[in-house]
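Note that one protein chain of the assembly has been removed; the remaining protein chains are unaltered in position.
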Amino acid sequence: MKPSATSLARRIPWTLVVFVLALTIPWVGSRYDTFLATQIAISALFAVSLNLLLGTTGLVSFGHVAYFGIGSYVCGILMKTYAVPFTIALPAAALGAGFGALVFGFFCVRLTKIYFAMLTLAFSQIIWAICFKWNDVTGGDQGLPDVPYPDLGWMSSIPFLEDLRISDQFYVVTLVVVMLSLAAMQRIINSPFGLMLKTIRENPQRAASIGLDVRGYELAAFVVAGGFAGIAGALFGIFNRGVFADYVYWPKSAEVMIMTILGGIDHFWGPVIGAATLVLLNKETTSYTEYWPFVLGSILLVLLFVFPGGIAGGLTSAMGWLRRRRGGA
Amino acid sequence: MVDVSLLFGQFLGGLTTAMFLFLIASGLSLVFGVMRVLNFAHGSFYMVGAYLAWQAVHWLSPMLQSFWLAALAAALGVSLLGGIIERLLLRRIYGREELYQLLLTYALVLILGDAAKALWGTQQLSVSRPAALAGGIEMLGTTLPIYNLFIMLTGVAIAIAGWLVLSRSPAGRMVRAAALDREMLGALGANVGALYTGMFVVSSFLAGLSGALITPIQSIVPGMDVEIIVEAFIVVVIGGLGSFWGTFWGSIIYGQVLSFGILILPSFSLFSVFALMAVILIVRPWGLFGRPL
Partner (left out) sequence: MLEVRGLCKSFAGFRAVTDVHLMVAEGEIAAVIGPNGAGKSTLFNLITGHLRPTAGQVFVDGRDVTGVAPYRICGMGLGRSFQRTNIFPKLTVRDNVQAALLAHRGQGHNFWSRAGLLCRDEAEQLLASIGLARLAHAIAGTLSYGNQKQLELGIALASDPKILLLDEPTAGMSASETHETMALIGRIARERGLTLLFTEHDMAVVFSIAQRIAVMHQGRLIAHGEPEAVRADAEVRRVYLGEQPAGPR
């Protein structure tokens, strides 16, 4: 029996293919392409980390940017003010963000639904207020411009990599960090722990009666999601050549949530697709018009009324429909 | 040693902020209490009210110098907008998860924000104070602008009027019943759909009115929608989502915390209101006057 297209498609290691293709961008694309690709990679990581809460555990957090922000500032401050190397600043950012998530999450998981969402928002605004006002440490409303690139001199000794600009070299580093993080999160989601989170999403009461300490699991998910958001934030601070309080303001939480939902919360790669789509759409739109929020709002309306499953949801529905037609024919 | 006039000035400032926020937050709280929708776009309605008031003043000014007419027109305009939005969009999303309702209202924030930018540009606009309410009163060494006093009185008037309507009138009874058990209300034959539209229209009216009334003391700028909605959220959380008097007292508390916070720890006043919101959510999530959901 001839294997169908879909079963063949399932055998290809898409992750690896995407990684290799993405890796070639500095050579085949322009400087701007690499710039976009870096932004997409970072946003993808941020969105997937949110989806650990939203899609996997069913926790609607409106304050996820807090951990992105903590990661940015920790890494930025360590690297700029204290000249700490990237190899230490990055894990520190993840740990700092994870710790913030532990402290805030402890209180948040005791609440449900709208109260949970509002408390995550409140905590996120507290972080913003601190970043905005603590001039001595965070640079206040001026922020921390000129966060240095990590020391990438060692890359010059690797074949293929020596001719790259520093921004391209950083892109390679970003891509590797993001792919490793995504692989780790995928592993976690497909593990027994991940299955427990899914049961909590589906039916928290039943999850408790099969023996799960629901709050404990939700807190664990919160911390893991926060940690990975912190990694995304740290990378962003360097990519953006600076860390600013603007990026911790609450509409940024809404933005990453839109990315996640646009891509599809029911699929692991959904948020990645959403991030790529939104970044590219944003760049295209802002080159023609200044009314990006209007476009974004309209996309959101279309999503809500026509494609609640997002792009990935739409694609799998389409594939399922095709399969049924072929089966029936 | 203690500067009484300064303290009193801060207190009055806090009251003004409070009553003005109450005007806005009351609509938000009302909609949440009855329809269980947290309307992010409420701040946008406020902003549209401000812009419409400015526009009305400009259209009327060759013939008529009436701030009051402009304010009323603005409020009516926003309530019309609210009604249309409720019937066309909000209605379709009631049964769905809260996340989708929140995202819908957020989409409206984005769209309305840009619509305002397209229509009125990004320049700061302002409206002059109506002559009847110009000037100030001397009190304990500080001057209270008469317009601010007017805002305070309006807030109190709306609070009393709202309370009377909710507790005495048949419509008010329906509203309270809907807040407790809307399914039952529908089963009893009440037109829940019309009630929802009505509530949303009233809420939009209040938002538009507050936007119009703020124009003499604050300039109209893009971003005022986002700024005000966060403040309104804080107020309704403190007072209790869905509680009318809770919103009133929540506004008073917020106004004073902000006012005196600036005095005591200037750089922390911003932080303190969010910390207050967080503390209330941790300790008593349904607010000072609310009921557990």
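Observations
Per-chain residue numbering starts at 1, and chain names A and B are given in the order in which the chains are listed.
FYI, a contact is a pair of C-beta atoms (placed from the backbone, for glycine too) under 8 Å apart; a residue touches a chain by one contact, two chains touch by 3 or more.
Because the structure is a prediction, the values reported are computed rather than measured.
All shown chains touched by the missing chain in the whole complex, by label: A. Within the full complex, the residue among A:T34, A:T120, A:T138 or A:T199 touching the omitted chain is A:T199.
Of A:R31, A:R187, A:R241 or A:R326, it is A:R187 that touches the chain left out of the display. Interface residues of subunit A facing the missing partner chain: 187-188, 190-196, 198-199, 202-203, 205-214, 217.
The rule is short, and it goes like this: only the chains that are shown with their structure count from here on.
Per-chain Cα centroids separate subunit A from subunit B by 34 Å. Taken together, the subunit A residues at the contact with subunit B in this complex read 60, 62, 107, 110-111, 113-115, 117-119, 121-123, 125-126, 129-130, 132-134, 250-251, 254, 257-258, 261, 290-291, 293-294, 296-298, 300-301, 304-305, 308.
Listed in rising order, the residues of subunit B touching subunit A in the complex are 38, 89, 92-93, 98-100, 102-104, 106-111, 113-115, 117-118, 226, 230, 233-234, 237, 241, 267-268, 270-271, 274-275, 277-278, 281-282, 285-286, 293.
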